[in-house]
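One structure, as structure tokens, below. Some questions next.
Yeah, one chain of the complex is gone here, protein chain that is, but the others are all in their spots.
After this line comes chain A, so read on.
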Amino acid sequence: MSNQLEILLLDDELIVGKRLKPALEKIGCCVEVFQDPREAMKRIGEKEFDIVVTDIYMEEMDGMQVLEMVHDQWPRTKIIMITGYAMISLARDAMEQGAFDFIAKPFKPDDLRKVIAKAAEALGSPLDLNAPVN
């Protein structure tokens, strides 16, 4: 289990976490889901995740702030930004600031899986999407 990817998923939409957690667990990831950015930040302060997936727009805190803080604290961690349709320009800014990739809403679970697989490859521990772990 030590080679399992540690993922933190932050989105203030409840359903996003509810559906993506099992979706990502199926490809052998260990997923922690947060709705509240502050709690997520607290958790990030405690633990180094391999991948952080965060929404750019949230009521409490900006995804860009999350990006900045994670990047400062855990330079190795890959950060994937979830953006709204109209926010492509902001996503590009995020890329410039060191985000690994971005994914625009609405997306399929497979879309995220692919991005995560890409990130896993970059981290040196590739995932086999075709052989899901049950």
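Assume contacts are C-beta pairs under 8 Å (C-beta built on N, C-alpha and C of every residue); 3 or more make two chains touch, one makes a residue touch a chain; residues count from 1.
As a working rule, contacts and distances are computed from a predicted model.
**Q** There's a gap in the complex where one chain should be. From "histidine kinase", "Probable tRNA sulfurtransferase", "Hydrogenase" or "ABC transporter permease", what does UniProt name that chain?
**A** So the chain that does not appear here would be "histidine kinase", according to UniProt.
**Q** What does the interface between chain A and the hidden chain look like in terms of residue numbers?
**A** Contacting residues on chain A, toward the hidden partner: 13, 15-16, 18-20, 22-23, 57, 59, 62, 84-87, 104-110.
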